[in-house]
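The other protein chains are all here in position, but one chain of the complex has been omitted.
Labels A and B are assigned to the chains in the order they are written; within every chain, residues are numbered from 1.
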Amino acid sequence: MAHGAGGKASRRLVEGLFAPLLFGSSAEPLTDSARVLVDRTSVAVTTDSFVVSPLSFPGGSIGELAINGTVNDLAVSGARPEAIVVTFILEAGLPASVLESEVRAMADAARRANVKVVGGDTKVVEHGKADLMYVTATGIGSPIPALTIDPRSVRAGDKVLLSGPVGDHGITILLARGELDIEAELRSDTRSVYPFVEAISGAAGAAIRWMRDPTRGGVATSLNELARDCGLGIYLEEEELPVHDEVRGACELLGLDPLHIANEGQCIAIVAAEYADVALAAIHQTPGGGDARIIGEVREQPAATVLVGTRYGGTRVIDMLVGDPLPRIC
Amino acid sequence: MCLAIPGKIVNFAEDGRLATVEVVGVRRKVDLGLLQEDMPKLNDWVLIHVGFAMSKISEADALEQMRTLALLGESEQAMQEVRGYGLEEE
Partner (left out) sequence: MKFVDEFRDADLIKKTAEEIRRLAGTTRHYRFMEVCGGHTHAIYRFGLKDILPENIELIHGPGCPVCVLPMGRIDDGLALAADDHVIFAAFGDMMRVPGTHGSPLEYKARGTDVRIVYSPSDALKLARINPDRHVMFFAIGFETTAPSTALTIMRARAEGIHNFSVFCNHVTIIPAIRAILDSPDMRLDAFIGPGHVSTVIGCRPYEWIAKDERKPIVVSGFEPLDILQAIVMILRQMRAGEAKVENQYKRVVPWEGNRAALRAMGEVFQLRPYFEWRGLGFISQSALRIRDSYAEWDAEQRFQVPGVRVTDPKAAQCGEVLKGVLKPVQCKLFGKECTPEHPLGALMVSSEGSCAAYFNYEHRKAMATSLSRSA
């Protein structure tokens, strides 16, 4: 099954199976968190599972990913992360030191992201029935009143804002597996994007139409989902896309597209044109947001499509990623 | 059909069969076995395909290409001027 790698296959699984059977007949577009009324107060809820090989890699490890990933799903759905519960599935034989270091990594990440871990559960499965360690994290957050994240509010002319360089996480993981024998000074970008969300919601408030953290499948997949949900076209300027040299080099060597590579610490925001500059300035002033850019805009045409434009007037359509990015030699 | 890209040789392994090349900030060891007849030197650029150096890249030829291309527009401009005199190119 290619369903875990983001992109078309996972979308089909959600839309074709989970949504109709589990989520009722709601016509609301699928977002990164659900809203629940508790005592007449709206609460944002999200859950995510984390499976990564190797467990730790330059710049992070599965423990940090679990916290930051959950925090980010809440943040880009317009909520302030409050608390997280975690579940560990452990393979019998996992060294206790590995577990301990992952729990420590989680505690550190939670402290940095300013979120409390309030509970959890552990299951141990037989050796060979899991790959060392899986983590599931469920987060709750409080909705930011000024924000309404809805793809249907996106309009032609809106700007596409990106918080920083793309592809660091995905390429770091690909290289950390060691099979490709490629070395680079590259670190995963795993971090909480809540500070960016807080900054732009303060600066642009209701002018923010939509947000997403472009994880599996990369920026291209997130924006294709948006293009489909809003029925509009999204035009990206290739030249404006921030990409570290190491990611560019690895992508050239392996025939990959940085727009398809996973990120764990970036957010994309669609902002009304007249507020784009203040939103960008707000991210620039937030620690870690120095490389944020306006990378493109929403257009009427071509409908439901993401188009990338080059400096010399060429364009190409970039689709969602089908499955994992695989290195090419052809 | 074949993805091959330029990389710069940044060091040689002890036996001289492998070299480390750098491609925009990433490094990989490549096999020099197919360049035995014309071995590259340190800082030379080679074309890499499936982990093998296929060919040395000539900076002189690359610069020559850029010059030729830069002249394309100029010769066209010259032609425009010639046409201004009422002459045709063919």
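Methods note: a contact is a pair of C-beta atoms (placed from the backbone, for glycine too) under 8 Å apart; a residue touches a chain by one contact, two chains touch by 3 or more.
This is a predicted model, so every value here is computed, not measured.
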Where does chain B touch the missing chain, residue by residue? 1-6, 24, 31, 33-37, 45, 47, 49-52, 54-55, 57-59, 61-66, 68-70, 72-73, 76
Can you list where chain A touches the absent chain? 1-2, 8, 152, 179-182, 229-233, 252, 254-255, 300-305, 307-317, 319, 322-323, 326-330
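The rule is short, and it goes like this: only the chains that are shown with their structure count from here on.
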Chain B-facing residues of chain A, complex: 175, 180-186, 244-246, 248-250, 252-253, 255, 328-330
Mind pulling up the chain B residues that touch chain A in the complex? 1-3, 5, 22-29, 48-51
